[in-house]
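Here the complex is missing a single protein chain, while all its other protein chains stay put.
After this line comes chain A, so read on.
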Amino acid sequence: MKRLLAAAVLVLGLAGVAHAAIDTYEFASDAERTRFRELTKELRCPKCQNQDIADSNAPIAADLRKEIFRMLGEGKDDQQIIDFMVDRYGEFVRYKPALNAKTALLWFGPAGLLLTGLVVMAVIVRRRRAAPTDGSDALSPEERKRLDHLLDAKTDD
């Protein structure tokens, strides 16, 4: 049982790293390792555009990982490292673009659409509720008679 558990833990551990490109870096601390992992996931590879640089095997991604590792060693903070990349490769390399006038639509567009949808729905529901149910859409006696007649005619067939 113990052995099985150990195997399961090992496999689970592998699942996390299996997709990442393989480099060997020695980090000063676990915190630094975590930051490295987060930064390389948040930055996009300029060559193979739908991969982050943690995931990509392109030489440029390897260079950028090396550069991030070096900057972490120098004690730069996350913002400095991201700025370094943006200075060279443009806003494009960020999977989480900075919030400014140009990107406001990206950040708030989906929430805005959702909100508009909710408002429209609320208005429609409200109108339906407010619609008169006092019998003005009920049948008049003549209409009822005709309906009965029609229904009877049907059942006679």
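Rule of thumb we're sticking to: contacts are C-beta pairs under 8 Å (C-beta built on N, C-alpha and C of every residue); 3 or more make two chains touch, one makes a residue touch a chain; residues count from 1.
Going forward, contacts and distances are computed from a predicted model.
Undergrad: One chain is missing here; what is its name in UniProt, given the choices "Molybdenum ABC transporter ATP-binding protein", "Succinate dehydrogenase iron-sulfur subunit", "Thiol:disulfide interchange protein" or "ATP synthase gamma chain"?
TA: "Thiol:disulfide interchange protein"
Undergrad: What residues on chain A make contact with the chain left out of this view?
TA: That gives, for chain A, the contact residues 46-47, 49, 59-60, 63-64, 67, 86-92.
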